[in-house]
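One chain of protein is taken out of this complex; the other chains stay put.
So, subunit A:
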Amino acid sequence: MNAPPPAGPTDGAFGPDLVDVFGPSQSHGGPDLVQLLTPEGERVHHPEFDLDFSAEQLRGFYRDMVLTRRIDTEATALQRHGELGIWAQLLGQEAAQIGCGRALRKQDFVFPTYREHGVAYCRGVDPLKQLGLFRGVDHGDWDPHEFNFALYTIVIGAQCLHATGYAMGVQRDGDVGTGDPDRDTAVVAHFGDGASSQGDVNEAFIFAASYNAPVVFFCQNNQWAISEPIERQSRIPLYQRALGFGFPGIRVDGNDVLATYAVTQAALQRARDGQGPTFVEAYTYRMGAHTTTDDPTRYRLSDDVESWKLRDPIARVEVYLRRNGLVDDAFLADIAAEAADLGHTLREGCKALPDPVPGAMFEHVYAEETEELRAQRDGFAAYHASFEGSH
């Protein structure tokens, strides 16, 4: 049996927005949702966040999203074939991630959670690198300083504080508000709607607001935290929380890559200009399972999924591009072929990822290794050596 809906204010005493969260308009994101491209592929305009996009940029978004989806479907398939222990899917969240990822500048720094495969791709991280964590050969194998993209964080919300601290460092380096586009730096923290309930996220908001840190809190509200719906995390639209902390919150259509790009870019620029934090709520939907071990049919209605399918982030860009003659069949076929290639590379690459040697577990525990650990490592090596040649 379904749990009864949480008792909410029904008499309007708290204003229409609060009721909205549970009302029918919620599935559309509410009246404040920033949108530049409708699910039907219509270009619409917004008084505050409108941008002109070149044809090349639009084609780029399309390509990015198709390749990102391919990374995701390929990894999901690899998990089904036993090549990955688990995979955190992003199906449906491509626009949120590409819009945000493409708004970044080289010097900006990203603190992801565990699902930001599209953002990683935008930062130039080889998608194969993300498989390592899920295959169990390492805990992530890219250099955060090379890509300005931190390793994935599994403890939900913890990275929001890291982002804020990093942003405080940026401030101390004088890398905000100089007017130099190659120098002024913003920091992004990614997290989910469920994570927004964590103390660390709220503490990060406090620190960021209090020090006016150049950080953008980018929440992908995909409506679910494993089986827990957004109603279990918040009684008001998430973006409205920011106000209580003293900085702006914006709700953007996370399935609209144009709007996500425009809103994130504005938020990043605010940060780089020294105007402090912004909370961006990318309103989206997790089309797949939470991870490959999850069974969403236990807790959600297929009707919901069907209705969100109509808002597919890639389809609407494709419609727009076609309708405006910005792409032809050859272009689309090229991208499809590129995606197939990428899938093939990932498939082969994943299987070829070497297992770490057992002794690797002793490496990098400390920057300055301890005698104690060295002794354990030597003991371990000697123990293994004692079996050599015994069979």
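To be clear about the criterion, contacts are C-beta pairs under 8 Å (C-beta built on N, C-alpha and C of every residue); 3 or more make two chains touch, one makes a residue touch a chain; residues count from 1.
The rule is simple: contacts and distances are computed from a predicted model.
Asker: Leaving aside the chains you can see, what is the UniProt protein name of the one that's missing? Options: "Fe-S cluster assembly protein SufD", "Alpha-ketoacid dehydrogenase subunit beta", "Nitrogen fixation protein NifU" or "FtsW/RodA/SpoVE family cell cycle protein".
Answerer: Of the names offered in "Fe-S cluster assembly protein SufD", "Alpha-ketoacid dehydrogenase subunit beta", "Nitrogen fixation protein NifU" or "FtsW/RodA/SpoVE family cell cycle protein", the absent chain's UniProt record gives "Alpha-ketoacid dehydrogenase subunit beta".
Asker: For the chain that's not shown, point to the residue among A:V66, A:V170, A:V216 or A:L321 touching it.
Answerer: Of the candidates A:V66, A:V170, A:V216 or A:L321, A:V170 is in touch with the missing chain.
Asker: Tell me which of A:L104, A:C122 or A:A150 is the one touching the absent chain.
Answerer: A:A150
Asker: Going by the contact rule already stated, which one of A:A330, A:A352 or A:A367 would touch the omitted chain in the full complex?
Answerer: A:A367
Asker: Specify the residue from the set A:P127, A:G140 or A:G343 that touches the hidden chain.
Answerer: Only one listed residue reaches the unshown chain, and that is A:G140.
Asker: Using the document's contact rule, name the residues of subunit A that touch the chain not shown here.
Answerer: Contacting residues on subunit A, toward the hidden partner: 111, 138-141, 143-145, 150-151, 153, 155, 158, 160-173, 187, 199-200, 203-204, 206-207, 210, 363-368, 370-373.
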